[in-house]
Structures are given as structure tokens and as C-alpha cells.
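If you scroll down you'll find the structure; I have some questions about it.
Right after this comes subunit A.
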Amino acid sequence: MRATGAAPLVELDGVSVDYRWGRRGTRRAVDDVGFRVEAGATLGLVGESGSGKSTLAKALVGLAPVAAGEVRLDGVVQDPAGRRDRGFLRDVQYVFQDPNSSLNPTRTVGWSVAEPLLALGDRDGRRPGADGVRARVADILARVGLPADAATRYPAQFSGGQRQRIAIARALVVAPRLVVCDEVVSALDLSVQAQVLNLLTELQRDLGLAYLFISHDLGVVEHMASQVLVLYRGRVMESGAAVAVQGAPAHPYTQALLAAAPVADPDRQRARREARAARAAAVRSAPAPLGESCPFTHRCLLATDVCHEQRPALRTSPSGTQVTCHRTEDAVATLPPAVVA
Partner candidate 1 sequence: MPRPTLRPSRRRWVAVAALALVATLTACTSQSSGGGGAGGDASTLQLQFPGAPISLNPALGGNGGSSVFTMLAYDPLIYLSGDGDLVPDLATSWDYVGEGNTVFELQLRDDVTFSDGSPMDADAVVASMEYFLQAGGSLAGQVGDVQSVEATDESTVRVTYGRPNPDAASTMTQYFGLGVVIGPAGLADPDSLLNASQGTGQYTYDAGSSVTGDRYTYQRNDGYWNPDAQQYDTVVVRVIGDPNAVLSAAQTGQLDVAEGDTSTLSLAQDAGLGVVTAPFFNWSLVLADRAGTINPALADERVRRAMGYALDRDSIAGALGPDTFAPSTQVILPDLDGYVDDDAAGYDFDLDEAKQLMAEAGYADGFSMTLLTQPVLDPNTAISQAVASALGEIGITVDLQVESTGVPAFIQAGTSDRYEALMWPSAGADMAQVTNQILAPGTVFNPFDSTDPQVQDLLGQAFAATGQQRTDLYEQANERLEQLAWVVPVISTQNIYYVAEDITGVTASVQNPNPMPVAPEADLAWRPAS
Partner candidate 2 sequence: MSATVAATAATAPATAARGSLLRGVLATWRGRTAGAVLLVVVLACLVGAFVTPYDPLAQDLAAARQTPSGAHWLGTDLLGRDVLSRLLQGGASSLVAVLVAVLVRTVVALPLGLAAGHLGGRVDQVITRVVDLVMAVPTIVILLSVLTLFGNDLLIGMAVFGLLGSAGLVRIVRGAALAASQELHVTAGRLMGLSRRQVAVRHVLSRVRGVVIVQTTLFATIALGVQTGLSFLGLGAPPPEPTWGGMVGEAASVVQSYPWLMVPTGGVIAITVLALGVLGDVVRDTTADRSSASGGRSVRRRGRVPAADPGDPDVLLAVRGLEVAFATAAGEVTVVRDVDLDVRAGETVGLVGESGSGKSVVAKAVLGLLPRNGAVVAGSAWWRGTDLTGLRGRGWRGVRGSQIALVAQDPLRALDPTSRIGAQLGELVRVHDRVGRRAARVRVVELLEQVQVIDPAEVARRYPHEISGGMAQRVAIAMALAGRPRLLVADEPTTALDVTVQAEVLDLLRALQAETGMAILLVTHDWGVVADACERVVVLYAGEVVERADAADVFAGPGHPYTRALLDCSPDQPAPDGTLRTVPGTVPPPDAWPTGCHFAARCPRAQDDCTQEGIPMVELAGSRVARCIHPLVPAGQPVGLTLERSR
């Protein structure tokens, strides 16, 4: 592990990302979002589809150009256009959601896992020899719990969970410091999901990895992450310690998210449903265009004029998390116990 000094491993500061919309225009997919990931820690990124969580991760690794703000690795500012040097790419690896499409089906597992090593070289920048590569691939496959002969087989011969292990092995082969886990368990069955999550935890413990853990499932994120960032329509809604965000959500959106997640307990679920029904009675209108307003106003029971007119700044909530909400105090006060119980 490299000496890092004072700077966090990875830091995003006021990052905005635009994507093309129509012929000329652009739309803001991520708007002024910042976070930091310390070495060996896990930051959870939560949000619904379209919240910008994957885009943010792509901005980090250079797959999406940064329109404003800075991306830093060890305090070093990275190219906003997305160029990343080998050192960065070795340090920051990415595991995708869909294990079917993230592995080239026409190549053997060994080929796929070795590829980053051959492309990026080792820590010292040199490429290990063929035997070295083979040994490393075998090592890493064993490490993620795959049989020894896996390297010579093709992805189609593995189940979804195994394929995700292969994808994780591919990320780990260059000994990264941060792994971006982009919805890595969403496509997996519950029992397999648990296996993969356990593997990730174990790897973190053994290798000192840091994770940027992206998921739409608050439950999974809470299990994995110490810190959580809740995104909605490209903006930060709430961030803070996972326990606090889940236990005492201070933003109406976080609360709604929690209330909507079904729990495997009919009684608790009934209570949640009733709490939800009481609060969310027919608050549904078309989303207002993003501008100088809170993006959640159209679904927010507490929304007032100020919410429509003024963009809330990031501030500390009564529960100790960071929120962007004009009415966080009321939100915390009116939170039904069933939602967080």
C-alpha cells in the first residue's frame, strides 16, 4: 500500500456531468456532487434509476467527461475529459452490474481475467511473464472461490453468480486500491447475492480494498457501506454514516425510499404500507424541470413555496447527516417509526 499522506484515496468535488440530449442540447445527469472515499473504506451510493449514481462512478473512472468540478486520486486532479493514466486505472477498478455482458463470451475466463494485467502491467509497471500471469490468474480465481479449471472455460459455462465472481477476479488481478461495484448483485438471486456480498466483505478485510458501492437497494448498501450518499435526479439528497441515514433519515426522499422498500415480514410491511399510505396520499405530479428548486418537490408532502423557488444547500440535519432539504427538521419530526423500525 502506497503512502497516501493527508489526501483521501479518491475525492470528487462539486462534480457535474452532462450528457447529450437531442441534436444540440445537453442535460445534467449529475449536478454538483462531491464525496470522498478513504483507503479501505466503503462508500455506498444509493438512488433510483436515473439518479446519476452510475454516471458519477463513470465520471470517476473517466468514462464520462466532467463538466464541472474535480476528480482527485491521492489528491492529484484527474483530466476532466476522462483520460486516465495506467496508475489510476490500476488503482481504481470497476465491476459492472451485468455479469453476462461484462465478460467477452468468445474468450476464456483466463483470457478475460489476465487481460487487465497484460494491459496495465504490474504495480511496478512491468508486465509479468506468461507463467507469472497464469499463476496470478489461478491465484485470483481461487481467491474468489472458483474451481481451478475455470480459467480454461468460457463464461457461458458458469452461472450468474460465478460470472460475477469472475468479474471481481478480473478487477482484483491488478491489485487495485478502490473497486467500483456498480450494482454488482442486482441481477443475482438472493442466495447468490449473499455469497457475493460476503466475498466482497472478505476481500476488503483481507486486501484492504476500498469500495464505491452502488446500489438501488438501501438494505444492501447499509450492509456493505460505512458511509452512504443518496442521490436523486443527479443531486445529493442526503449523505452520512450508513447507520444514521438508515436509522434516522432526515430527507423526505430518503424516507420515501426506505418506506417503499418492502421487508420480509408481513406485520412490519403492513405497518410500513400504512405509514406510507398516510403520508403519500396522491402526491404525484409530473416532475418539475431541474432548476433552482428541490428536485423532489413534486413528490414531497412537505414541499412549500421555498422548496419550489430555492435550491436547498447541503447542511447538517438534526440526525447528524448531511442533507439538502429546506424542511429537514419537519421531516425528522414527522417520520413514522414503522419506516425505520
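Basically, a contact is a pair of C-beta atoms (placed from the backbone, for glycine too) under 8 Å apart; a residue touches a chain by one contact, two chains touch by 3 or more; residues count from 1.
How were these candidates chosen? In short, all candidates are chains of the complex that A comes from, given by their letters.
These figures come from a predicted structure and were not determined experimentally.
Participant: So which of these touches subunit A in the complex, 1 or 2?
Facilitator: Per the touch definition, subunit A is in contact with 2.
Participant: List the residues on subunit A that touch candidate 2 in their complex, please.
Facilitator: Its residues touching candidate 2 are 48-49, 61, 63, 84-86, 89, 93-94, 96-98, 100-108, 112, 115-116, 119-120, 153-157, 159-162, 170, 183, 186-187, 189-195, 197-198, 201, 216-220, 222-223, 256-257, 259-266, 268-269, 273, 276-277, 284-285.
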